[in-house]
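With one protein chain held back, the other chains of the complex are shown just where they sit.
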């Protein structure tokens, strides 16, 4: 009988916790939930059969999942939970957090006998709802093996290295998203200036060697349609490129393309709007080129 | 009864012309072939049922295809064929050529009553053999429609704009390939410096938003295996990023990431080796970071 | 007795031609002037003792100087003057022109027996008025020696290479100006975000290894004062970085920093205003960083 707990019932966390509750119901365990806005937890309990509990009660779970905007919110939760956490439990942080924070949080929890794993997710809300998010784990192999059977919301689940490695891979993944998206925007701006039909250009690029998730999905669905649906904020992707830059600084890496792109995303976040969808960064490319990508 | 002709029986052109010959056999037409190395044409004829002919004879075809290393070789062929070309024929250039050359060649051929279309291909030798290369056409819509039924080696066939637009889209596609490949190499170098397992990292990236053709195919198959099979030369991709840079210059585009990446590829071509496979450019990233991507 | 002629009596050309007229008066020669706006030529003649003449008359000079916005205007003048030019004369083009244009103009003039030298100038209006502009000559050594004694407006006068080399050096000089100015703007934006006093920071930078003409003169005089006096247009400097990019393309150079900076200047020219002073490009850096450089 395993008791899981979940903090952070947002667009990703809500459906992820629902999968835990469903599995608990099937398997005889319990799923405890908590949210800074208490009503969200109560609604989740009512809808999915989880239990909305207090933090001290939640801190008695076998596995605690967190899914928050940044590592700063995880630090805050750790402060509140510290007096209550049960030795021997696991804390699996699904936030797109900072590798430095993972090391710090791991050390602080180790003093309490709590095992920390960083396990950011990808796939967006669609995968969260389908219960097959991709998970990249940093931490001890035996801790990974211990929690693995209880990842009811997980699809592809991969152990990528020691503590912090999960966050590192997530940061690099998002930095690559930022590069691919920006570069494809530049390429389309050049073609637009030359009078090329962008839909036709994307059709062939997507059947050719220059294709990426950005060219196949994001730009045709969000940019050429001029909808820019705000599912992943420009400011958050700019933050993630900053985490990648921090990694680059720590390892004294030579990564000129990632470094330049991080700078451009920060600029776009300020010139456009950090709250807009991340694909709206291409509006800065449009301004710098005097074209609209349609 | 259509007579097609094909010049340039290389790794791509050979199997493409074979598909023309097969279609001619089925439909009652003819396929003429020519290669600078005459033995190649004779072998092609023997193996696929095409006809190895002289240039004056070849110049009487209904549709002439060229598939050569660069626009310079196409210019040379145009010079040799000029006295013989039949008014009313079509010249479809499948070279990864230069948009400026397309305009020049189009104008020169128009004086002879020959219609020029730029139609670079993608998909590599696998698609050429399967007869489903992607084709991006620049030229007049009615010329495109006229040749379309005769593209026996084509899969996805798209008309992207006026003369030169095909070459432009191909150059941008290859520039995006260059960016995606280089940036993914940088990202993996950073992760390697942090002790992350690169195979595991690629597995999650390829199930996440940062994926591209580079991360899904090229790097796992050619770089992490250390095989770097020379199917597409580093020097040729550096040339293609140069064509993209020329387009950027002509349109006075602001494309900092494409511009930076073109510079790095030229550097890699000199420091590594222009004859090596294009993926070997990542060896320069390795040198600049003191790691090996395995 | 030498007759000099001058086309293009703008902010630079006007005072340069005045020095020629002064030298002619002292030495017994003549100075002919022409301007697209005829009144400018007449005013120059009245003020400085030059002679406002027709193009056919001007084409009989021993040495013809041109000082125009771009090579396109020089091409236009060459077209108008072609029927009148005197064999054996010298054409010294002080425009910040394009190396390709120099080769083309040199060849066209050689057919008429006219010797062409590209000789762009630097030092700004102050040096033009003082009669000590820096001149960088491209062309044959003996042609350079022939015109050298007649450069009444010249200060440092250097022969840098064959035809086009003067324009090439000028383009690279201006590209370096663009880099130094942009990078110093970035550095000051970072310091401003950290609450550092920018005037004090520039004082020490200008006594240290990071100093440049941009940090010593342009930024303290034009940016920190918020005056941005429009003496050299942002759009013209963006054009010059484009000429440098063309050179990079021709030589297949690997110049990632020059390439990136050219892209950013083109973007700044569009987002800010091509008519503003070149230092106003730093307003884009301000927008991308949420600070004002004061």
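A few comments on the model shown:
Read from first to last, the chains carry the letters A, B and C; within each, the first residue is number 1.
Keep this in mind: contacts are C-beta pairs under 8 Å (C-beta built on N, C-alpha and C of every residue); 3 or more make two chains touch, one makes a residue touch a chain.
Values in this document were obtained by computation on a predicted structure and should not be read as measured data.
Shown chains touched by the missing chain in the whole complex: A, B, C.
Touching the missing chain, out of C:48, C:65, C:116 or C:182, is residue C:182. The chain omitted from view is touched by exactly one of B:50, B:96, B:134 or B:260, namely B:260.
Of the candidate positions B:42, B:250 or B:287, contact with the hidden chain is made by B:287. Across the entire complex, the residue among A:19, A:44, A:115 or A:266 in touch with the chain not shown is A:266. Interface residues of subunit C facing the missing partner chain: 99, 122-124, 134-136, 155-156, 158-162, 164-165, 168-169, 172-177, 179-180, 182-184, 186-191, 193-197, 200-201, 203-205, 207-215, 244, 247-248, 250-251, 253-258, 260-261, 264, 285, 288-289. The missing chain lies against subunit B, touching residues 256, 260, 266-268, 270-271, 287-290. One chain of the complex is left out; on subunit A, the residues touching it are 238, 242, 245-246, 248-249, 252-256, 259-260, 262-264, 266-267, 270.
In this text, only the chains that are shown with their structure count from here on.
Ranked by number of C-beta pairs in contact, the top chain pair is A-B. If you average the CA atoms of subunit A and of subunit B, the two centres end up 37 Å from each other. Centre-to-centre separation between subunit A and subunit C, using Cα means, comes to 52 Å. In subunit B, the residues touching two or more other chains are 248, 253-256, 260, 264.
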